[in-house]
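Just one protein chain is left out here, and the rest sit where they should.
The block that comes next holds chain A.
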Amino acid sequence: MAQLNYRTINIDVLDPDASINFPMDTLLPATLPAATTSSAAAAVAGEVRQLLRGGDPAAALRHVLATAPLGGDERAKEVHLAAVTEVLQGIRQAEVSRVLEEVCAGADGGAERADCLMKYLYKGMASPVAGGAQSPRKSVSPQSTGFSQIQGRNLGEGGGGQQMSVLLSWHEKLVELVGTGSIVRVMTDRRTV
């Protein structure tokens, strides 16, 4: 006789009406673009780098936001996040306001680009910084409890802190321009970046 511990069965999974089984794909609009691959995202990153080097930061930002892989796989999204972060870091502090004005205030979809940029700012702040400040801190949490605030959160040292301050200053300027509504939409929108 098989010993089954009934207390550990997650009965919600078995109930089709349970909230855990809510079909999340029903929250995606029909206008969602087709999935992109990571190689396509890498190609975009190349184009963007070229624009940035050509001294046109506004065009670079505009392009990288227009090509956001809303329907892409995780790998493509990661590659694209790196590209966006690169653009944001590549724009000088003094130019930020002007570039935002140009990219996000236009009537030709400026609001969508602003919302998209806001998603990237939050994603950038949520994800562990690539390379820096990560490996030595792995050992802080002695056992894996499944929930640890320490891991992956950079504490303002090394390269990570610098990236965070860039994102925060962009965030400040963007909220000034497009208001709190954009932050709310980052939370509701299922077309994640």
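Going forward, a contact is a pair of C-beta atoms (placed from the backbone, for glycine too) under 8 Å apart; a residue touches a chain by one contact, two chains touch by 3 or more; residues count from 1.
Simple rule for what comes next: contacts and distances are computed from a predicted model.
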item	value
Candidate names "Proteasome subunit beta", "Actin-related protein 2/3 complex subunit", "Splicing factor subunit" or "UBC core domain-containing protein"; UniProt protein name, chain not shown	"Actin-related protein 2/3 complex subunit"
Full-complex contact with the absent chain, from A:46, A:106 or A:181	A:181
Interface residues of chain A (partner: the chain not displayed)	17, 22-23, 26-27, 29-31, 111, 115, 178-182, 184-185, 187-191
